[in-house]
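Dropping the structure in here first, questions after.
Only a single protein chain was left out; the remaining protein chains are all shown in position.
Chains here go by letter, A, B and C, matching the order in which they are written, and residues are numbered from 1 within each.
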Amino acid sequence: MGPVITTVIRVRFGETDKMGIVYNANYLTWFEIGRTEFCRALSVPYTEWEEQGVFLPVVEAHIRYKSPLKYDERALIETRIMEVTSHSVSYSYRVKPEERSRLAAEGWTRHAFCGPEGRLLREPEPFYSWLKEQTRSSLEEVVLREH
Amino acid sequence: MGPVITTVIRVRFGETDKMGIVYNANYLTWFEIGRTEFCRALSVPYTEWEEQGVFLPVVEAHIRYKSPLKYDERALIETRIMEVTSHSVSYSYRVKPEERSRLAAEGWTRHAFCGPEGRLLREPEPFYSWLKEQTRSSLEEVVLREH
Amino acid sequence: MGPVITTVIRVRFGETDKMGIVYNANYLTWFEIGRTEFCRALSVPYTEWEEQGVFLPVVEAHIRYKSPLKYDERALIETRIMEVTSHSVSYSYRVKPEERSRLAAEGWTRHAFCGPEGRLLREPEPFYSWLKEQTRSSLEEVVLREH
Partner (left out) sequence: MGPVITTVIRVRFGETDKMGIVYNANYLTWFEIGRTEFCRALSVPYTEWEEQGVFLPVVEAHIRYKSPLKYDERALIETRIMEVTSHSVSYSYRVKPEERSRLAAEGWTRHAFCGPEGRLLREPEPFYSWLKEQTRSSLEEVVLREH
């Protein structure tokens, strides 16, 4: 399964909506934080990917909302790699309220490997090998990180 | 299939990200605009649903990103009802750049019928019957609306 | 005083917060829409400024919140030029609920003239002359535009 990286976020006032809970689109922003910290923890920061001309635009996303999060609650974003193909990487996420057992949300995003002008890249090294390695790891490493 | 309601949006500067294209989470906001205008066009505004104690929190969402949208581009959001069950309604969406043929994105959202305290509602009337009616309509009505 | 351009927006669900009103930061986004439409209506779209290498980052902003806006309300954003100096332009804004007389908010933003690398530009033509002209105009032109 490979390692899971856990990042902590706290719900901002501006992330709530008039129902008094977190607005649905913000979970995609939290997923982004999750994979940013996954990269930083296990390889190099995503800013270095960009400097070397490798970009990871989202091509597909899926979210299941389980129980609402409220203002000022803290939540853990657990991120892992779900699949790596020659042209894409998929991450999966679980968002857990810090003080409740019920999941807040779970989902996944798929990302194409792209060059600076948006052209698809095939197995861009050294990133591709690094990603592959994560999926083969038998180690279930859990690292807790403040964002 | 039932009617399609088309709403026009224009990409805001703040909706772009450092890749120079629309940030992925904003499509969920546009889906929300699409279903808001669908309700207004074919039944009553969503604000009236709320006043009558019926809320539609998102319980699942799916997005496929096809081609990026840029700052100041206009796009058409086509919204239709995909499925109605006793406890939920699902909308599907297509986001089309106004001046290009290639789709920008497509997706769907599923919504639970809920009361003010978040309790699940079964077939809440008169909304349930109205939604059901939309799915049975043989009319492919297309209405273009500014938001 | 020069012309005023009026743009119509409708409050999105995601723009509200748990107080049930529009979250304060969104007014800056609406100000951006106001000046985008001001440029489009009276000169060339801001995208053309960018293509010619002239950027207008915000260097100062001020907002007075007068009465809250709610979900699905429509509001008029009135935009005008307040001041032009050799290195900056300032716009002022009034946000008016469509169906109430009391102002929702008012404010202004000041923008530096910058080149692509962020260097300050002095009186960049043809934009500078065009901006100056707006402030000298005795005509109080009011144009209503959907965004």
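Here is the rule we go by: a residue touches a chain if its C-beta (ideal position, glycine included) is under 8 Å from a C-beta of that chain, and two chains touch if they have at least 3 such contacts.
Quick caveat, the model's predicted, so the values are computed rather than measured.
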**Complete:** Contact with the hidden chain, among B:38, B:55 or B:71, goes to B:71
**Fill in**
Of A:46, A:91, A:113 or A:127, the residue touching the omitted chain is A:46
**Given B:20, B:53 or B:116, the one touching the chain that is not displayed** = B:20
**Request:** Kindly note down the residues of chain A that lie in touch with the hidden chain.
**Result:** 10, 12-14, 28-29, 32-33, 36, 45-47, 71-72, 146-147
**Message:** Touching the absent chain: which residues on chain C qualify?
**Reply:** 19, 21, 24-26, 28-29, 32, 55, 57-65, 68, 109, 118
**Asked** Footprint of the hidden chain on chain B, which residues?
**Response** 13-14, 16-18, 20-21, 23-25, 70-71
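One rule holds in what follows: only the chains that are shown with their structure count from here on.
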**Request:** State, to the nearest whole Å, the distance from the C-alpha centre of chain A to the C-alpha centre of chain B.
**Result:** 25
**Message:** Averaging over Cα atoms per chain, report the distance between chain A and chain C in Å.
**Reply:** 35
**Asked** Distance from the CA centroid of chain B to that of chain C, rounded to the nearest Å?
**Response** 28
**Request:** Give the residues of chain B that touch two or more other chains, as numbers and ranges in rising order.
**Result:** 28-29, 32
